[in-house]
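Following this message is one structure expressed as structure tokens.
Only a single protein chain was left out; the remaining protein chains are all shown in position.
Here the chain labels run A and B in written order, and each chain numbers its own residues starting at 1.
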Amino acid sequence: MVDKHFYNAKENVTLAQIAEVTSAVLTDMAKAGETIRDIATMTSAGAEDICFFYDRKSREKAAALKAKACVTTEDLKQFVPEGVAVLVCEDPKIAFIKLNEFMYAEKKAAAGIDGSAKIAASAKIGTGCSIGANVVIGENVEIGNNCVIEPNVVIAQGCKIGNNCRIGNNASIAYSIIGNNCYIYTGARIGQDGFGFQLINGQHHRIPQLGRVIIGNDVEVGANTCIDRGALDDTVIGDGTRIDNLVQIAHNDKLGRGCIIVSQVGIAGSCTLGDYVVLGGQVGLADHLNIGSGAQVAAQSGAMRDIEAGAVVMGTPCVPFKDYMRQVSFLQKNSKK
Amino acid sequence: MVDKHFYNAKENVTLAQIAEVTSAVLTDMAKAGETIRDIATMTSAGAEDICFFYDRKSREKAAALKAKACVTTEDLKQFVPEGVAVLVCEDPKIAFIKLNEFMYAEKKAAAGIDGSAKIAASAKIGTGCSIGANVVIGENVEIGNNCVIEPNVVIAQGCKIGNNCRIGNNASIAYSIIGNNCYIYTGARIGQDGFGFQLINGQHHRIPQLGRVIIGNDVEVGANTCIDRGALDDTVIGDGTRIDNLVQIAHNDKLGRGCIIVSQVGIAGSCTLGDYVVLGGQVGLADHLNIGSGAQVAAQSGAMRDIEAGAVVMGTPCVPFKDYMRQVSFLQKNSKK
Partner (left out) sequence: MVDKHFYNAKENVTLAQIAEVTSAVLTDMAKAGETIRDIATMTSAGAEDICFFYDRKSREKAAALKAKACVTTEDLKQFVPEGVAVLVCEDPKIAFIKLNEFMYAEKKAAAGIDGSAKIAASAKIGTGCSIGANVVIGENVEIGNNCVIEPNVVIAQGCKIGNNCRIGNNASIAYSIIGNNCYIYTGARIGQDGFGFQLINGQHHRIPQLGRVIIGNDVEVGANTCIDRGALDDTVIGDGTRIDNLVQIAHNDKLGRGCIIVSQVGIAGSCTLGDYVVLGGQVGLADHLNIGSGAQVAAQSGAMRDIEAGAVVMGTPCVPFKDYMRQVSFLQKNSKK
């Protein structure tokens, strides 16, 4: 059950309201006025709750449902026991998102600038922003409207941030231009120097890093993730790309739109990813690779060469997924002899 | 030698005192009044120091000891040269911990609330707490007694923290309920949204994350480690579990008691770990796995399936440890032909 200590919740929401919000059809209109208490999982839903059933594999859980109501598909509704109110829609996952957004709202920081924030005189802050305690904003920074900058964030000179962005507490942003509707999580480090050295007479000399980080719209950057700025070119993150926690993105990387970069991935410098690339957890990419649009790299894999668009690969160095599985079973069989 | 610049140290500690503190027997009572200067390793211990000898493999180091005294077992004392005072106990590792705690104490932050801390009026702070500079504590937060909240920590609205906890500087805590005697290290991120998206018409829509993070008693969470809150259920960390630095724990994970999670492990969403599970460094677990109690996963391994209680596994995908070693030697032999 959602903990009302943490989340605001609408009360007395009726099945009729839910049908409307989720574009679903309530199969028994006699129940339209019944109210639900909470959204829950199929296994935890009690007699006052609603749950969502969208996967044929969960048929057994469906048979044992104790919920008051269940949102599902035309195809799956047959598995819901009698007595449970059924709402039929095309995609219960979308319905789930819509109902959550309707019923619960995060408790948002109020607009206003905390007195302890240090904002350079030349910085421009849009309307409706919340600037938290101990925030430091450098010279010539520009922040759009309705942004939430949480406590202890440091935004260095010259950065631009669009509208409706949220910067989690204790994050660091430098040399960056960030679009609209982005969410940078707590502790993310964006815009520090890339890792580039030249060995001269036995000493590593830093290669000056003079680029920027350019982040599109609707991007998420996870907690404690690091994105280095470019050396001469920029590091670029395309619109709608989602980056999980503890990811490393090196200088000059260029990620396309809608990519999913799972936790602890490391992308070495100057890689180019197309659109909708998926990198599983702990994947590593060597430098200067091209990863085609729609390619999927399984967790823990390592790429040393380019990957074609749409390919599904695994292993270090990675090979087509089926080849990897064949190698695994070959090894298992033959090593036992 | 312990640097007195950093650590408080008791001086003139006698071997009699040490015997008492460590539940050891001093074999030569004539030496009971002799004092030691410091605790040291077997190789670095000088004529005024005491060291600990608990592993038969260190017999050669024992033969070359220059220490004033050595704590060891009945079985190993034969390897200690004459002239070194011997204290015999059952487990020198435990004795080591006890003597350290007796001789040295970390310099603790004094109780009190720094004037620059921002504490919401509705928050409750127990007695004997130290709240550092620039700490931000949100509405309705409850903190128990004798806690140390180091500088620049942000604790968001509604969180509860038990007694005797320490929160390292620059850490972020949200949507969390934390037990007693926990140590959250610097830069840890606890309670941010899990990584959940639904692709709708070519755009990733965030799935609302409405759960919490529930942390038991005696838990450690390492520096810069991330623990995401649950989606509908909670993310749960059991009593006595120890989590190293830079670990990723995703939404809805449930870890049992006494688990050891080594640095840079990544646990995908909705995994369940039993008690005393050990995950070596950089291990990755795919989502929705069950890892039985006492299972041990070797460093860098990747699990794609459930692991039985007590199993010891290695590789990606992981197999029983012996099988992995057989695969390794098979490959080494046959690839050279």
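A few remarks follow.
Operating definition for what follows: a contact is a pair of C-beta atoms (placed from the backbone, for glycine too) under 8 Å apart; a residue touches a chain by one contact, two chains touch by 3 or more.
Computed from a prediction, not measured in an experiment: that's the story for all the values here.
Although one chain is not drawn, the whole complex shows that of B:35, B:198, B:245 or B:272 it is B:245 that touches it.
Residue-wise, the contact with the chain that is not shown comes from B:331, picked out of B:29, B:63, B:200 or B:331. The omitted chain makes contact with just one of the residues B:144, B:187 or B:274: B:187.
Of the listed residues B:111, B:199 or B:260, the one in contact with the hidden chain in the full complex is B:260.
Residue B:282 is the one among B:72, B:209, B:282 or B:296 that touches the chain not shown. Residue positions on chain A in contact with the hidden chain: 116, 118, 134, 136, 140, 152, 154, 157-158, 170-172, 175, 187, 189, 192-193, 195, 197-200, 202-208, 210-212, 224, 226, 228, 232-233, 246, 248, 250, 264, 266, 268, 282, 284, 286, 300, 302, 316-317, 319, 323, 326-327, 329-331, in rising order. Interface with the hidden chain, as seen from chain B, comprises residues 2-3, 5-7, 39-41, 44, 91, 93-94, 96-97, 100-101, 104, 107, 114, 116, 132-134, 150-152, 168-170, 185-187, 218, 220, 222-224, 240, 242, 244-246, 258, 260, 262-264, 281-282, 299-300, 328, 331-332, 334-336.
As a convention for this text, only the chains that are shown with their structure count from here on.
For the pair chain A and chain B, the distance between mean C-alpha positions equals 29 Å.
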